[in-house]
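See structure below.
A single protein chain has been omitted; all remaining protein chains appear in their positions.
A and B label the chains in the order they appear, each numbered from 1.
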Amino acid sequence: MIYPYIIPSILALSAGVYILGLRRAEKVATYSGGLSELHSLPTHYGVFAALCCAMPALLVLVLWMIFEEKVITSMVAGNLPADLLRQSANELTLVINEVKNVAFGGFTATSGNPAIEKAAVAYMAHLTSARNMVSILVVFCSIIPAWFAIKSIGKDLRARNLVEGAVRIVLFACAGVAILTTIGIVFSVMFEALRFFQAVPLTDFLFGLQWSPQIAMRADQAGSSGAFGAVPVLTGTFLIAMIAMLVAIPIGLLAAIYLSEYASSSLRNWAKPALEILAGIPTVVFGFFAALTVAPIIRELGTALGFTVSSESALAAGLIMGIMIIPFVSSLSEDVIHAVPQSMRDGSLALGATHFETIRHVVIPAALPGIVGSILLAVSRAVGETMIVVMAAGLSANLSFNPLATVTTVTVQIVTLLVGDQEFDSPKTLAAFALGLLLFVFTLALNFFALRVVRKYREHYE
Amino acid sequence: MKASSLLVAGSLSLFMVSPAFAARDYISIVGSSTVYPFSTVVAEKYGKTSGAKTPKIESTGTGGGFKLFCGGVGVDHPDMSNASRAIKASEIKTCADNGVKEIVEVKIGYDGIAIANAKTAAKLSLTRKDIFLALAKEVPDPADATKLIANPYKTWKDVNPTLPANKIEVLGPPPTSGTRDAFVELVMETGADTLEVFKNLKKADAKAHAKAVQTVREDGAYVEAGENDNLIVQKLQSNPNALGIFGFSFLDQNADKVQGSAIEGKLPTYETIADGSYSVSRPLFFYVKKAHVEVIPGIKGYLAEFASDKAWGKDGYLADKGLIAMPDAERKQMAANVAGLKVMEMK
Partner (left out) sequence: MITQPNLLEPGKDLKKRYRTDRWFQRIGITAITLALAFIALLFYKIITEGYTAFIQTKIMLEVDFSEQTFAKENLAAADYPALVKKSLSELFPEVTGRNDKKLLFGLVSSGAAYKLEEMVSANPKIIGTRQKVWVPAASDVDMLMKNKIDRNAPQENRRLQDNQLAWLDNLHNQGKLEKQFNQTFFTSGDSRDPEMAGILGGVKGTFLTLLITLTLAFPIGVAAAIYLEEFAPQNHWTDFIEVNINNLAAVPSIIFGLLGLAVFINFFGLPRSTSIVGGLVLALMTLPTIIIAGRASLKSVPPSIREAALGVGASKMQTVTHHVLPLAMPGMLTGGIIGMARALGETAPLLMIGMVAFIVDIPGAISDPATLLPVQIYLWADSPERGFTEKTSAAIIMLLAFLMTMNSLAIYLRKRFEIKW
């Protein structure tokens, strides 16, 4: 059974082919008068040969992995007795599951059907022989193209262009993953969102000033006007994100500048990773902290100063969220500030500018695109956060810009609607998908705007 | 670059395993987060004593649970769904449409809903009418009892002169929660119907009546606090004026920190909930696909463990975790249903 080790085998084989390709290229070079006679570097020929070896083999293997289950199952199902086959496709999966359980787990068939035992034996046999065949096929698919590739190595083979072309395709494919994700996300929320808009008019959803899914708990009241207005949820989201950014941007940016420009390297070496820990503390922890430590302090303080403070406030959630996203600003900005060439600083200092002036007029403008990127990322994180808000700011949607009031955010509503106890096809649950779509469109517009601004500024600087 | 080569080696070892996915040899359960603490105890006991794999229990919420449960028959679909309410007709229909035709309904017991405050505050004795008046969005005008106005009450004393003059502040579950649904039905609706105006409204316009009695005020007196009941308990401690609404098991575990308020003169205790004199409690269920019972290993054993008296009986281990046992006759009936896999009637 070579099958479990097939991937390492292919990799080992490709490594061998790489060396062979390299050797052959070197040999060609010696015969034709030195390395400079070759079109590409010897390593390029090696990589070219290795790619020819690994790619077809992996392709075959992946195809098999996708279809293995179906092929084997249909082979086994074909021999099952008629009474077991007379079932719907779904029930057949139960039978097959039983067969597999007997085959792998050594269970005695629960239903005690001898046909199952027989099928289990057949299943194992089919699986073993099929896998052996595939292993052989894979090895062939790697050796034969590799042989041709090595044969074709000559001084005129444009190996570098071929390899670089392949790498470019891979890079492009990786960038494409992001697009596919976007499409996938749109599709996975779209259908349910459309069903929601059949029950609740789009205008009510977009412009309604009241968000109160409680009215629509019963089916006969679904779509009571005003109950699904998304405006208060959106304003809540932006209120909390804004408070968070008011904390995170100054602290994060100042910390980044200090660490990069003033701090000794030893301070920088431990302070930066220490700040990064903040990004990884589970949000439940922040949530408890915000709800049980910060919120009561704010309430006491506010009451002492004569404000009406609800026990759950946007301020508590926003403050703690701001602290959570500090590393998004500090670490990423620190990297880009650090990467500003020293010569630019030296030039400025040599002209007599103080350190602060250098930072303000030279370093920051140079690092600006990266800093804006880090801030955008932090905003995104703030908009998408759930647990802290659930715990510290509550779930009631108030249309209010008062940081001392209870507000809620889009993500919080999505989560509570999706994991609630109501029927899954009620407009209430579907509202989660509509909210998801709305947030998606909204942030898309914001990002588009941000790109425009950044672009404009960047061109100005260069 | 030693570290990165280590990483590469580690990731390679991932691919050493055979890529075929083994068959499912464990039970898969989904559903309500309220039933989760009880079914997990049974699952663990069953797993440890039988030597079989411990069932996998997801906490998805009742609605999400039924969505998965009704997805169809087959290994990719869960075998059971926990629920904090009975299955609805529309869900049965979805199930049937997807081929899930034989469902066994099992009621496992009752869950009390407590209205509690911190130990440092005075114990309250409330009636459902008080609670309704304190929490409803619209209440009868004190000047003219036939008219409904937006809730004017600020303190408990305004609602009922015998209560303390504390600000009304109740931390409770959001409207998506089954606990909230049960609270509204058992407390708010019954509380409202003690008032003349709602009795009349019920006869005149059932829809308007339902809307009026089910709507909770949104001006900050009722705080939607999420479903983490531990958090509510801790928030109550830091805010002695507030009341909280949560499951009985949390009251039971935190008896040194919070105290339940009496409702209609009855305190929430195991005994009062079990004999029905404390009226705010609701049944809990789970549902089983009959088609899976024979073929997924362990379902029968798990069912037997759940339906045994040492689990859901009056002195069973589930009672220790806060589940209120059913009366003897009902329990016997349920155990017989489980043993015989009595299928629900399709409406």
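To be clear about the criterion, a contact is a pair of C-beta atoms (placed from the backbone, for glycine too) under 8 Å apart; a residue touches a chain by one contact, two chains touch by 3 or more.
The structure presented is a predicted model; accordingly, all values stated were derived computationally and were not measured.
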- Message: Using the document's definition of touch, tell me which of A:117, A:164 or A:425 contacts the absent chain.
- Response: A:164
- Candidate in contact with the missing chain, chosen from A:76, A:127, A:255 or A:392: A:255
- Note on the structure: Only one of A:94, A:119 or A:275 touches the unshown chain, namely A:275
- Message: For the chain left out of this view, which of A:181, A:203 or A:308 touches it?
- Response: A:181
- Note that subunit A touches the absent chain at residues 69, 160, 164, 167-168, 170-172, 174-175, 177-179, 181-182, 184-185, 187-189, 250-252, 254-255, 257-259, 262, 269, 271, 273-285, 288-289, 293, 323, 326-328, 330-332, 335-336, 338-343, 351-357, 359, 361, 365, 367, 369-370, 373-374, 376-377, 379-381, 383-384, 386-387, 410-411, 414-415, 418-419, 433, 436, 439-440, 443-444, 447-448, 450-451
- Please identify, in ascending order, the residues of subunit B that touch the omitted chain? 3-4, 7, 10-11, 14, 17, 21-22, 24, 26, 28, 30, 33, 36-37, 40-41, 43-45, 47-48, 51, 53-54, 56-60, 76, 119, 227-230, 247, 249-250, 252-256, 315, 317, 321-322
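Throughout what follows, only the chains that are shown with their structure count from here on.
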- Per the C-alpha centroid definition, the whole-Å distance linking subunit A and subunit B comes out as 33
- Message: Looking at the complex, which residues from subunit A come into contact with subunit B?
- Response: 3-5, 7-8, 11, 65, 68-69, 88, 90-91, 93-101, 103-105, 107, 110-111, 127, 212-215, 217-218, 220-221, 224, 287-288, 291-292, 296, 299, 310-312, 390-391, 394-396, 398, 405-406, 416-426, 428-429
- Item | Partner subunit A, residues of subunit B touching it in the complex | 12, 15-25, 32-33, 60-64, 66-67, 72-77, 83-85, 88, 90-91, 94, 99, 169, 171, 174-178, 180-181, 184, 207, 210-211, 214-216, 218, 220, 222-228, 231, 234-235, 238-239, 242, 291-292, 294-297
